[in-house]
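For this view, one protein chain was removed and the others were kept in their places.
On to chain A.
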Amino acid sequence: MSAAFSKRVDAALADPILKIAVERTAGTAEAKRAAAIDAFAQFEDARTRAAAIKDHVVAHLGFYLEQFEAAATAAGAHVHYARTADEACAIVIDICKAAGARTVARSKSMMGEEIGLPHALAEAGIVRVETDLAEHIIQLADERPSHIVWPAMHKTSAQVSALFKQHHALPHSEETIPAMAESARRHLREGMLGADVGISGANFLIADSGAVCTVTNEGNAELSLVPPRVHIVTAGIEKLVPSMGHAVQMLRLLARSATGATLTQYTTFYTGPKRAADPDGPDAMHIVLIDNGRSAMRDDGLAEMLRCIRCGACMNHCVVFRQIGGHAYGGTYPGPMGAVLTPALDGLAASRDLPNACTLNGKCQEVCPVKIPLPTLLRGWREKSWREGLEPATMRQGIAAWAWVAQRPRLYRLAVRAAIFAMRRFGRGWITALPLAGGWTAHRDLPAPDAESFMRRYARGER
């Protein structure tokens, strides 16, 4: 285990409030999702179709990108391409500067986090207003999101109340949830209505119409994207779907998998900037299509990961995520999907713990609405890590030696006898401490082996 990962895990495991907060949100999401799926008889068919839609788009990305660009341009939007995170940030900052922007309103987007947009805006001296309630909380706390759907899921309402009291220039009445919501609403509306530029991500990009789809439960996207003079969309190229009909098929799965709702409160499609007859809307719309490693993922055996619709179900159902929370993963994306994505985005050497710190229990794959074989992809990263010599030497030597013995039955039998002999010296029945097995016996007792192995007894004729 790397020292950095170990430190983050230890901090998370030692935080009882984190545990309560994560369990409350993930547990509620789990129960609501289960009820929603039970009531959705076509779930299996819908998953199969959604996976096929995404696979099709990923296999024909070039075609759909061109189609989207043509349609969006015809609708009056400007389409930009960014190969890397830095390129994407530079494009966004240039647009902001050209628009003379001092303040931008942001609607929650994981892509913004992925490319480091908050940091880039700060460096450019542009004031950033996070309009999603949870992102607002995160901004006040000067933290990073800990979940892709509930960025502030690691915080309790008491912690949020304390933050609001400190930062909102309003009467200190935020003890109840409605009072806190009201406080946030008043505070945020100022920022939304006063912003020069609105920046969002996209849940789906509709290739044949050039439309951009966002879903929220707070309506903050609409309020922060329509009034400003300029709307900038940052989106991964894998967000494309061929048509509105396909987007709707994906939407049926997204909300149910995320929160158990049939649909989100707000689902909005933006096609180009304000037209002559429109009463409101931005004067200009810019869409930044970002690769940032996605083409390479497709070519490196991770194409299935590009199906991901960012619903968060995999992390809500992950035993590891539920113990350590999202920050422990150390990347933009946490949980099982993050453990697949982070090595692709940040490099395997810096994140090899993530695909390893998984029990491969398969629950994530069971709940994923687009059937991403997450355990198989995680195993793929482990193989790469092994091939590249990134695994710790003790582990490599141990597995290699054991594998060598496992191919030589006589030696193997001898090794089993030796292990039995050695282990029984540390206890009969239960072993409470065993050298070299401290990882086990620090927390659990270990059953001692019987005096003789099965194979030996069987060979002697015992039945």
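Definition applied: a residue touches a chain if its C-beta (ideal position, glycine included) is under 8 Å from a C-beta of that chain, and two chains touch if they have at least 3 such contacts; residues count from 1.
Just so it is clear, contacts and distances are computed from a predicted model.
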One chain of this complex is missing from the view, so tell me which of "Pimeloyl-CoA dehydrogenase large subunit", "Fe-S oxidoreductase", "ArsR family transcriptional regulator" or "Cytochrome D oxidase subunit I" is its UniProt name. "Fe-S oxidoreductase"
Of the residues listed, A:Leu13, A:Val248, A:Ala303 or A:Ala350, which one is in contact with the missing chain? A:Leu13
Candidates A:Glu87, A:Glu143 or A:Glu391 - the one touching the absent chain: A:Glu391
Which of these touches the unseen chain: A:Met110, A:Val226 or A:Ala357? A:Ala357
Please give every residue of chain A in contact with the chain that is not shown. 1, 9-10, 13, 319-320, 323-324, 356-363, 365-366, 376, 379, 381-387, 391, 395-396, 399-400, 402-403, 405-407, 409, 412, 416, 419-420, 428-430, 432, 437-440, 442-455, 457-459, 462-463
